[in-house]
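Notes follow once the structure below has been shown.
The complex appears here without one of its protein chains, the remainder shown in place.
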Amino acid sequence: MTDTLATATLAAPKRNSGTFGHVLYVLRENPVTALAFGMFAFLIGSAILGPSLVPYDPLATDSAIALQPPSLAHWFGTDNLGRDVFSRVIVATRLDLIISVAAVSISFVVGSVLGSLAGYRGGWTDVILNRCLDTIMAFPLFVLAMGIVAALGNSVANIIYATAIINVPFYARLVRAEVNIRREAGFTLAAKLAGNSDARVLAMHIFPNALPPMMVQVSLNLGWAILNAAGLSFIGLGVRPPTPEWGIMVAEGANFIISGEWWLALFPGLWLMLAVFTFNLMGDGLRDIVDPRRRT
Amino acid sequence: MNGRGTAILMRIAQAVPVILGVVIISFVLTRALPGDPAVQFAGLTATPESIEQTRVKLGLDRPLPEQFFLYVGQLLQGDLGQSVSTGRPVAAELAARLPASLELTLVALIVSCSIAIPLGVLAATRPGSWIDQLCRLFVTAGVSLPTFFTGIVLIYVFYYLLGIAPSPLGRLDFVYLDPPHVTGFFLIDAALDGDWETWTGAARQLVLPATTLALFTMAPIARMTRAAMLSALSADYIRTARAAGLGAGKVLYGYAFRNALLPVVTTLGMVFSFALGANVLVEKVFAWPGIGSYAVEALVVSDYAAVQGFVLAMALLFVLLNLMIDLAYSAIDPRFGTAAK
Amino acid sequence: AGDTLVVVNGQTVNSLDLHRTGTNRASYEIAINCYDRLARFGTKPTEDGGVSFDYSKIEPELAESWEISDDGLTITFKLKPDALFQDGTPVTAHDVKWSFDRAVSVGGFPTTQMQAGGFVRPDQFEAVDDATFVVKLDKPSKLSLPDLAVPVPFVINSKLAKENATEADPWAMEYLHQNTIGSGAYKVSRWDNGQQVVYERFDGWVGGPLPAIRRIIRREVPSSATQRALVERGDVQIAFGIPDKDAAELAEMLKVDSTPIANCVHALCLNTKFEPFTDPNVRKAIAWALPYEDIFKTAAYGRGAPLWGGETEITDTAWPRKSPYSTDIEKAKELMAASAYPDGFEVPLSIALDLAGWMEPAALLIQEAVGKLGIKTEIEKIPGANWRTASLVEKRLAFHLENFAGWLDTPDYYFFWAYQDGHLFNSSNYVNPEIEMLTNETLHMAMDDPEYAPKIKRMFEIVLDELPRIPLYQPALNVAINGADGYQFWFHRQLDVRTLDRAES
Partner (left out) sequence: MLSVQDLNVSFRTRRGEVNAVKGISFELAKGERLGIVGESGSGKSVTSYALMRILDAGGTIKTGEAVYDGVDLRRANEAAMKDIRGREISMIFQNPRAALNPIRKVGHQIEDVLVRHARATRADAKAKAVEALEAVKINDAAARYEAYPFELSGGMCQRIVIAIALACDPKLLIADEPTTGLDITTQKAVMDLVDDLVRARGMSSILITHDLGLASQYCDRIVVMKDGVIVEDGKPADLFTQPKHPYTNKLVDATPRRGASIRSLLPQDQRTPLAPRSIGNAAMLEVLNLTKTYDGKSGPVHAVKGVSFSIRSGESVGLVGESGCGKSTTSSMIVRLLDISSGNILYKGEDIAAIPSAGFARNPLRGKIQMVFQDATDSLNPRHSARQSIAEPLRRLCGLKGAAVDERVEELADLTGLPPHLLDRFPHQLSGGQKARVGIARAIAPDPDLLILDEPTASLDVSIQAVVLNLLADLRARLGMSYLFVSHDLNVVRLLCDHVVVMKGGSIVEAGPVEKVMDDPQDAYTRELLSAAPQAPSRKAA
C-alpha cells in the first residue's frame, strides 16, 4: 500500500503498467494459460511473417517431386502436385486466422448488439429475438453453414459470413443473460442517476461487464470457426484452390492416409489442432485479463 | 394446472414460431441454392425440352409464393414431399435414416458422458491440481481435432494397420442381416430379437464412429461439469451438510452433484444438437447411412424436398430435445416453472 | 461364402428404374444386370489383358435374330422362345413394345437417348405376334441398332407392370422404382437406399451363359480411402471406380483394370462467348502452354491414354485421338504475343465439385501454366446441381474442364453432342457451319460409306485447329479386383456383374 501511495501521482502511466502487470500476472499464475498465449504468439508470428520466411513458394508445383515423404529439404514432405507442405502449412496460418477472427468478430458484434438490446429492453424485443435465435439454433448448425455457403458461393467472405451467422446465437444468448441480470443492478441505477442515457448505460456500464464470460466463448468459437471451415472444406465447400488452408489440406490429405502418404494430412492436421487447442486454452486467461476483479 | 405443466406447455407453444421460421428459412435457402434441379434431374443427355418437362413435373415452373403455399399445404397434411434424387417419400427416407444417426449420436454421447462427467467431477474436487490441468488438456485436445480427421486416423490405425476394428462399412457388416425393424436402433432391435451375434456386430461397427464423435463432444461436458461442480461445492448448503456431519460421498453426489447436474443437462442438450451436426462429417467417413450424409447429398444436388424435410426433421428433433431437457430439468429442479426460476 | 461376392462402389443407387426422372448414373447398373435388351455389344480383349465391350459387334440378348430391310427403315426381331421373366411368365413382343413405348414416352433422359437411335414415337414399334417385334425408322441410321444395345431400351414384364400401374401413373413408375421385373440374370433381392443392393441370380436367364455367382452384394462406400482399405484387405472383392491414384498404387499389389473410357475426352473448354477466346492465337497459345505430361501424371496418375503430341496429319478416324499440341512454352508465348492480348487477361477457371478428384489438380497445373502467358485465373469450384446448369445448360463458364463420354462409340456421335451448336455438351458455345453440316451428314451414315472417313477427318482437322475444347487425356475407369474374375469394361461405365466369378486366391 505504501508503494501505491508513492506512485499515485503518476496516475496515467501507472494504469498502463497496471494492465501490463496484470497480463503478466495472469500468465504467470497458470502455466497452461502461459503455454496457450505462447503458442498464440507463435501463430500470430507465423501469420505475419510466415509468407516471407517459408523456404518455397506454397503454390509452385513440380510433378517431379510429388508425394515425397518429409526430408531435410521438405520438412513436411510434398503433396501430390509437388508443393512443399511445410510452406503451405505456414502460409495457411494467415488465412485461417483471418477466417476465424473475422467470423468471430462479426458474430461478437452482431450478437452483442442483439443480445444487449433484448436483455436491456426485455418484453417483446426479447421474445422476438429469442424466437429468432431458437430458429437458428434449431438448424443443425453445420448444415446451416453448408447451406449458406452453397447458396452464396464458396468464397472466403461467404465462409466467414456463414460461420458468423451460426455463431451469433451463442453470443446473443450470453449477452442477453449477462445484461439482464445487471439491468436492475445498483451500478446501473447509479449510472442513470449520473445522467447517462439508456444507450450509454447499456454500452458503457452494463455491456463491458459481460466481457469476461464472452471471452471464454470467443476463445471456444475461434477454434470452432477453424474446424467449421475445415468441415466445409471436407465436403468441398471450402476456400478455393490453390489457396493453402489447413482444412482443405487435411481434407484432401485424408484421402492419402490409407495409401501411406500420411504427411499430407498429418501436418496440416497438427497445425489445425494446435491452433484450435491454443484458442480453447486461451479462454480462461483472456477472461482473467479482461476482468478487473482479477486484479490485485 | 400447476406451474410445471404450464411451463412445459409454454415451451411447446414457443416452438410453434420456431418451426414456422425453420420452414420459411429452409424454403428460402433451398430456392437460393444455385443450380437448377430440373437440369440436375433431367438426366445425362438432357435437351431443353426434357429439362422443361422435368421442371413442370417437379412443380418448379410455378411462381415461388405458390410453391411455398403448396409446400406448406402438403406439410400440414403430413407430407414432406418426394425426394427427387432417391425417388422415395422424404418422410420414409428420414424414418429409415434417423434411427441410424440417433443411435450413433446417442451411443457417442453416452460414451462421452461416462468419461467427461467423472473427469469433470474429479477436476472440480482438485481445482488447480495437475489432474485438473491434465483433464483440461485432454478434453481440449479431443475437441481440437476435426472429426473427419480423427475418423480417418482411427480407421487407418485400428482397421487398416492393426485389423482390430471391423471394416468401416456402415451399421452392420454384410455377413449379418439387419435385425427385424422395431425401433430402427440396431442395438435395441437385435437385443429384442435375442440375436446377440448381430448385436455384437452392430456394436462393433459403432465403436470407431462413436469414439470419433465422443472425443469431439467431451470438452463442453467436462468443462460444464467442472464449473457447475465447483460452484455447487462452494455453495452454503454444502457447508451446512458438512457441518451436519454428512459423509463425503453423500455431500459430493447427493448434494453437490445433483445441483451441478442442472447446467450439465442444459449443456447436454446443446451438445446433442451439435453432435447431430457433426454427424454429417462422421457419417461420410464411416459410410454411415444416417440423415447427415443424406442431407449433404441432397444439398449438393439441390433436392429441395429432401433438404427441407431434413431441416424440418432436425428442427422438430431440436424442439423435442428441448422439451426432454425441460422435463429432465423439472424432474431435478423443483423450482422449475415457478417464480423462483 | 463362396457363392457370394462383395463389390464396393462410391456411387449410390437411387432408383431401380432407369426411366424415372432423377435416376442417377449409378442406377443404370440395375437396368444392365436385372433386365435384358434385345441385343447387346460383343466383347474384345484389351491391350493389357482385360476384356472390353466391342462396339463393332452386336450380339443377341433377348432377340434370337433380326433382319434389317434393304431400305434400312424396318428392323424385324425374333425373340428367343424360351425367354422368361423372373416371375416365370414368358417374354413376348408385347412386353418389348410396351417397354419401348415407355422409353420414348416418359420424357427426360431415356426419351432423348432413344431419339439418338431414331426412335421417337410409340407407333414406330409393333408387336406382330408374341415372338416377332418390328421397329420402323423414319430414316436409316447406323446408330439405330447400337442404340438398342445401350441400357435404356430394356424389356419389362408389362403384365406385371400394368397390374401395378394407375391412372395417374400409367407407366408404373412407382412400382418399377422399387422393384425389378425383368428377364435379366439377376434380380434385386434387397435394396437399402444409400447402403446396399443385393443381387440374387435368376436361374432361368436365357440372355447369356448363366452367371457363376449366386449372390452379389453391392455396398456403397463414399470414402475412397475406405474403399481402398477394404479391397486391399480382401474384405471386398471389387472396388469399382476408384481414384486414379489408388489404382496406380494398388496395381502393384492387386489386379487393377484401368481401361480407357471409350469416346471420352477430358478436355479444357474455351468458351467462345468469352472475348479473348475468340482469338485463335490465344487458343493455340493456351494449347501449347498446357503441361500435358504433368496433368496426366498428377491428375490421372498415368491411367488412361495421353491425347497430346500427335501427328499433324490425320490419317485415320480413330477417336479420341492425340492432338498435335504438346508443351512448348516458347511457342505459346510467341502466339500470345501475336494475339490481341499480349499482356494476358483475367478469367475464372471453373471445375465441378463432384469431379474435383481429377479436375482440381489439372486446374491447378493449368492455372500455373497459363499464368506464364499472363492469363490470371481464379479457380472456381461449383457444386453438383449448379455445375450442370452453369456449364451445360446456360453454358456460361468461360474457361472450364469438361468430360463428355459418348455411349455410342463413333466420332460423329461425340461431335453431335460436343461440337454442335446448342447441344448439351458443347459448353464452349462453339459454332462452325462446316462442322454443323459435316456432323449432320455423318451422324447416321454407315461407317463403311466411302464418304464417311474423309468427312470425319475434315471434322477432326477443324476442331483441332479451332480448339473450342483442348483435349487433355482419355481417362480410364479403374476397378480394383481382389479375389474375383471376369470383369469387363463397358461403355456405360457401370459394373456388369453377370460375368463375374470368384478367383482362386
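By letter and in written order, the chains are A, B and C; residue numbering begins at 1 in each of them.
To be clear about the criterion, a residue touches a chain if its C-beta (ideal position, glycine included) is under 8 Å from a C-beta of that chain, and two chains touch if they have at least 3 such contacts.
In this text, all values refer to a predicted model and were calculated from it rather than measured experimentally.
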Query raised in the report: What shown chains does the left-out chain touch?
Result: A, B
Report summary line: Contact with the hidden chain, among A:H205, A:R240 or A:R287, goes to A:H205
Query raised in the report: Hey, which chain A residues sit against the chain that's not shown?
Result: 1, 4-5, 8, 11, 14-15, 29, 185-187, 189-198, 205, 208-209, 292-293, 295-296
Report summary line: Where chain B meets the left-out chain, the residues are 127, 235-237, 239-247, 250, 254-255, 258-259, 262, 332-335, 338-340
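Note that only the chains that are shown with their structure count from here on.
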Query raised in the report: Farthest chain from chain A, comparing Cα centres?
Result: C
Query - Most centrally placed chain, judged by C-alpha centres - result: B
Report summary line: Rounded to the nearest Å, the gap separating the Cα centres of chain A and chain B is 24
Query - Distance from the mean Cα position of chain C to that of chain A, given in whole angstrom - result: 47
Query raised in the report: Counting only residues that touch at least 2 other chains, which ones in chain A make the list?
Result: 150, 236, 254, 257-258
Report summary line: Residues in chain B with touches to at least two other chains are numbered 33-34, 152, 155-156, 160, 284, 300
Query raised in the report: Contact residues on chain A for chain B in the complex?
Result: 31-32, 131-132, 134-135, 137-143, 146-148, 150-153, 223, 227, 230-231, 234-236, 247, 250-251, 254, 257-258, 262, 265, 269, 272-274, 276-277, 280-281
Report summary line: Note: in the complex, chain B contacts chain A through residues 14-15, 17-19, 21-22, 25, 29-30, 32-34, 133, 136-137, 140-141, 143-149, 152-153, 155-156, 160, 219, 273-274, 276-278, 280-281, 284, 292, 295-296, 299-300, 307, 310-311, 314-315, 318-319
Query - Sites on chain A touched by chain C in the complex - result: 59-61, 63, 66, 80-82, 150, 154, 236-237, 240-242, 254-259
